Structures are given as structure tokens and as C-alpha cells.
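Below is a structure I'd like to ask you about.
Only a part of the assembly is drawn; its chains keep their places, and the rest are absent.
By written order: A and B. Residues from 1 in each chain.
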Amino acid sequence: MTDNITVRIQETDFDIAREIAGLTAERSDIGAVVSFTGVCRGSEEGSAIAALTLEHYPGMAEAEIARHAETAMSRWPLFGIRVVHRVGRITPGENIVLVVTASKHRQAAFEAAEFMMDYLKANAPFWKRVEAAGGTKWIEARDHDDAAAARWTKS
Amino acid sequence: MKLKYFAWVRERIGKPEETIEPPPGVTTVEELIVWLVARGETYAHAFEKPRVIRAAIDHAHVKQDAAIAGAREIAFFPPMTGG
């Protein structure tokens, strides 16, 4: 199978149904499609927030995500992976990130989507800043995201 | 070579990028940080906890002992918080 990987970084929102359709159209060998949508919550560590602002490293972010998608394609029998990551100002309830995986069977689709999300949380060059009543502040990385990403490392 | 800064590293240094020419004795990312810190307050503030800072050479994550010879673009940033 040829690698069917799409990675986009954009300020605008995405349409989950259209992204899934873009990955699966014209195929009749796909049995399982998993989507993960990361959504902006209204609070961070117990405090209400007004918005998040996401910054990325243009060029590196796209290339790194695509490289990890290729790793996923080589580790699981997948038909394709689609990743859309938003940047800029995002308010509570809005989408932040989308990962869609398609496979013949469900386990590969689930595992590959988790693998991509663990990577995006811990190792993709994106940074979140919180806007709240008290001002703005960068979100600090969490150890458990590093641990989640590390569980996929081959020993 | 070009340096790029992101998130609070960018904010503390006060610019998103710059072109520099480090002296020949500066051969690793770690030595580049030391050299930058000596350039002024804003750099000292950005790199006050150097172990927290992540680096990438030509779009690839590297450790601080990585050699910078031949690098076109070196980026410094905090731990990533995407997704």
C-alpha cells in the first residue's frame, strides 16, 4: 500500500466528517476508522481560562508529524493517517487537534491513533499559552505526557 | 547560522530569530548556550535553567552535547505542550 499521510497545520477549524471522508474515500478495504479530537477545555488546573494560544515551529512541526505518521504506518497495518493541528487563538469548546487512522481491523486503528496523540502531546513542536483573568501564562509540560510517549519506544 | 526561538524563550529573548556567527571554540549546543548567556540579560533570563531548554538542529531534536558544525538553523524552545 502507498503511504496515505496528510498533515496540516492551520488557524481555522476542521470538519471531522470531511477529514474522515478524505482519508477513506474510494476504498472498500477499510474496516475501522478511529478519530481523536482534542478540544479546548474551559479550565486548566482548576482555573477558568478565556482562551489558549498555540504556537508552532513552522517547517519542523509538519515534518516531524509526518515522520511519526510514517513510523506508525510501518508499525501497524494502516491504510492512512490524517493529522490536523490548529494554531493561533482557540477558545473553550473549540477543536485543537484531530488524528484519524484507518485500517482493516480496529486494534491497529486504535493503537496508531493513541501513538500519534502521545507523540503530539509530548514531542511535537507546539506550545500552548493560557489566557485567563490573571493574565497569560505558558502551559508547562507534564511528566505523564512524556511517560505516555515513552511507552511506544522499542526496547 | 540562524537561531530561532519559540514560546517563552522567544518572549524572554525578545525576538523570534537572529543570525549569529559564534567563535570557533563554540562547538556544541551546550557551548552555544553559554556563549549566548554571556551576550546579555535577556539571554541569561531565557537560559536561566538550561536543562529545561530543548534544542533542534535543522528541524531535528538534539541533545545539548550535539555538535553544531554545519548547522544552518538551530532552535531553542521549552518542553512541548501540543495536542
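Convention: a contact is a pair of C-beta atoms (placed from the backbone, for glycine too) under 8 Å apart; a residue touches a chain by one contact, two chains touch by 3 or more.
Since the structure is predicted, the reported quantities are computational estimates derived from the model, not experimental observations.
Visitor: In the full structure file, how many copies does each labelled chain have?
Guide: The complex described by this file is made up as A x2, B x2.
Quick note on the criterion: only the chains that are shown with their structure count from here on.
Visitor: Which of the residues in chain A end up touching chain B in this complex?
Guide: Touching chain B: residues 38, 54-57, 59-60, 63-64, 85, 96-97, 117, 120-129, 138-141 of chain A.
Visitor: Which part of chain B faces chain A closely enough to touch in the complex?
Guide: Contacts found on chain B: 4, 6-8, 56, 59, 61, 75, 77-83.
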